[in-house]
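Missing here: one protein chain of the complex. Every other protein chain is in place.
For clarity, chains are labelled A, B and C in written order, and residue numbers in each chain start from 1.
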Amino acid sequence: MDLRMDAAELQVFLEREFPQVNNEYRIEALAPHSISVRLAVQNRHLRPGGTVSGPTMFALADVTVYLAVLAMIGPRALAVTTNCSIDFMRRPASGADLIAECKLLKLGRILAVGDVLIHSDGVAAPVARATLTYSIPPVGVETASPAGA
Amino acid sequence: MDLRMDAAELQVFLEREFPQVNNEYRIEALAPHSISVRLAVQNRHLRPGGTVSGPTMFALADVTVYLAVLAMIGPRALAVTTNCSIDFMRRPASGADLIAECKLLKLGRILAVGDVLIHSDGVAAPVARATLTYSIPPVGVETASPAGA
Amino acid sequence: MDLRMDAAELQVFLEREFPQVNNEYRIEALAPHSISVRLAVQNRHLRPGGTVSGPTMFALADVTVYLAVLAMIGPRALAVTTNCSIDFMRRPASGADLIAECKLLKLGRILAVGDVLIHSDGVAAPVARATLTYSIPPVGVETASPAGA
Partner (left out) sequence: MDLRMDAAELQVFLEREFPQVNNEYRIEALAPHSISVRLAVQNRHLRPGGTVSGPTMFALADVTVYLAVLAMIGPRALAVTTNCSIDFMRRPASGADLIAECKLLKLGRILAVGDVLIHSDGVAAPVARATLTYSIPPVGVETASPAGA
């Protein structure tokens, strides 16, 4: 199955539909069933102590799977998150961006499942992992809106 | 096991340690192993379409379990979230606050587990449920910092 | 929404469709969106040390939500488990049956979500909790078969 949107189209879509987050997430790489997204960490993402907060990592995982799904099915979809399991395993490096690497494990007619590993830029060991399920609406629904943005 | 902090002490602690979120979360009820927290929904919590975003619900669940744990063990703790599973089941009501009801199912020496149901104020059916595990540090660690704030 | 099967009908259905497990699970109570199921613990459920194994508790949670769903939608359905999160919190009591209490939190057109608490018979503190999502097939599919049996 081929991509229906390339990285530039996805980036434009994200900036148009979610203007409040458009300058934080950057698509680093895209292939069928696979995407890499960078979060440009800003002060508002930090918790006391200077590391990235849990909700910020959740949001990054959520938007990353959302973009991986849209790249495959096109911008028609009102895909919504139905489930997420997330493990926080290490403290993110201070002052470093986060990189989320997603693999779509399933892209069915009504459900998609994506795995995400998040690591600090320049550090191999993952700070978090997450799996998300998206419910995919029938063809014909035009507006897009993730739970995670 | 008794409470080590009452609702007023928890609220003060939250406002002091997490000034960026202090006017959003309000403790509605507190008992041993049980807490209810209100999120005063603001524009920045909404996604396109006007309902509360997934990361906002994740953050609410996270802070609710964190407060339930601190109420039992006192403010000494650097408790951190290690795992969360969350299900998004219904669209939150537009323009309504969210209420998170938490029950601590386990409060062990090193791990605590809390269940959370989130519903829109005035609507019984839950919009989301979550279970979170917190890792509890040994006695003597003084600073507090949830993954979720 | 009313029950489409009562406890006796569910028990007969279980024994007919899953003869290999029919004498282990017993429906203790049933109401709309709520069910209680007893596992008569046998030697084959135990791990070294004499407590009930993790897969046994998973299977109990799975069949409990499955029966809660069937009670509401009738025996027509080829419902399948799509997701489970489970927390093992305490060691089950030696020599005691397990009781699973399920609440259906959502019963949608295509997805159902059920929460389960498992405790040893006669002990209040839960040994495990689980949340399961079932995918519900369209009306007209006649055979039944859970992932968990």
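Convention: contacts are C-beta pairs under 8 Å (C-beta built on N, C-alpha and C of every residue); 3 or more make two chains touch, one makes a residue touch a chain.
Since this is a predicted model, take the numbers as computed values, not measurements.
Considering the entire complex, the omitted chain makes contact with A, B, C. Check A:16, A:44 or A:106 against the missing chain and you find that the one touching it is A:106. Annotation for chain B: contacts to the undisplayed chain at residues 82-83, 85, 110-111, 133, 135. Mapped onto chain C, the footprint of the missing chain covers residues 17-18, 20, 44, 47-49, 53-56, 58-59, 62, 80-89, 143-149. Although one chain is not drawn, its touching partners on chain A can still be listed: residues 85, 87, 89-90, 105-106, 108, 113, 115, 117, 126, 129, 131, 133.
By our rule, only the chains that are shown with their structure count from here on.
The centroid of the Cα atoms in chain B and the matching centroid in chain C are 29 Å apart. Chain A and chain B have Cα centroids lying 24 Å from one another. Separating the centre of chain A from that of chain C, both taken as means of CA atoms, is a distance of 33 Å. Shared interface positions of chain C, i.e. residues touching 2 or more other chains, are given as 85, 133.
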